[in-house]
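Have a look at the structure that comes next, please.
For this depiction, one protein chain was excluded, whereas all remaining protein chains were kept in their positions.
So, subunit A:
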């Protein structure tokens, strides 16, 4: 939903502040409306009592200086869902009795490893929660046929044909390169001629046939590897991977629109959570948050140990406690690093280096606790309405955030800079 004039046309549907925040997600072409600063300040005070409005004489100066976020609550995690718990939640025909309760449990504690192969298929939507054992057997058979039909498509391309198909050739060549350097220290993929490598390759090639427009983009092998490790079966891994890719697709598309949108949304959250740190990042030319690029593109796959990635992903796939929870994870990590970054006066280079070097030093349970605490804190704060609707909508559709995103056209030099002037509008008008 893109709004041309947030001050006049859309007041009916959203609160004033919501419109105001929406401004941050508009395209670069939309110019802010001229409004006297005091009028805007009045409007804001009226809408969000927790905001401090600082009216500067100089036009264009920031007007929001502080949002009262309140106390950050303590969050406890629990033990993983056990075999017994799972068995008790399935009825005699194989339906899951109370999917919502189960998702809450998975969000809170994750799954014990032996359950993953089965439960991930539900979490990723390969199997409907309400399906019977019998229905799943039928579904599995038809999905198996469908997989092998697509696999045969690339398998049967002759060398001569491939010479005339540069896109397929490029996909294949990049997949071969990347399969050789994905998780090679993991026992499932290590050594020469490991069958795991062939499966990884075959599923990625088949995905090219499933979605030839997207094909293969670097990062996808990182998303598939843990799924294949858990499934140990190319058909199941493929269908679970396609579900995960449905959510991640926009990040990998030609213009990487999903990445641009997420980096802007992350900026909005960071600014809301800690204005001082945000200002520091901007002063170091780091407001585009490119240092979070890898976190977002492959959902922390390179930042955590392999087993922690399995835990993180199953928690994320519950869709709880809000949309875009992974953005709050970014905020949680940065929250614990911000003091060091500012105290040591890290610049553009050092921020990137520091963030890259956090890889494998982060602890998943700790981050999940902090991110959930941030979520609760934001839900309780006075600007709840606005952030909920703009950054972390509570809708059931996981893509709603992306759908409400503006379309950007990259500027001449390819910078993702376009979002930045609009970001400012969040806090500075006239």
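Brief remarks follow.
Throughout what follows, a contact is a pair of C-beta atoms (placed from the backbone, for glycine too) under 8 Å apart; a residue touches a chain by one contact, two chains touch by 3 or more; residues count from 1.
Quick note on the criterion: contacts and distances are computed from a predicted model.
This figure omits one chain of the complex; the name its UniProt record holds, of "Protein MULTIPLE CHLOROPLAST DIVISION SITE 1", "Ubiquitin-like protein ATG12", "ATP synthase subunit b, chloroplastic" or "Ras-related protein Rab-4", is "Ras-related protein Rab-4". Taking the complete complex into account, A:293 is the one of A:207, A:293 or A:325 that touches the chain left out. When you scan A:99, A:125, A:321 or A:347 for touch with the missing chain, the hit is A:347. Only one residue from A:252, A:280 or A:317 touches the chain missing from this view: A:252. By the touch definition given at the top, subunit A reaches the unshown chain through residues 170, 173-174, 177-178, 181-182, 184-185, 217-219, 222, 252, 254-256, 259, 288, 290, 293-294, 297-298, 302, 344, 346-347, 349-350, 352-353, 356, 410, 413-416.
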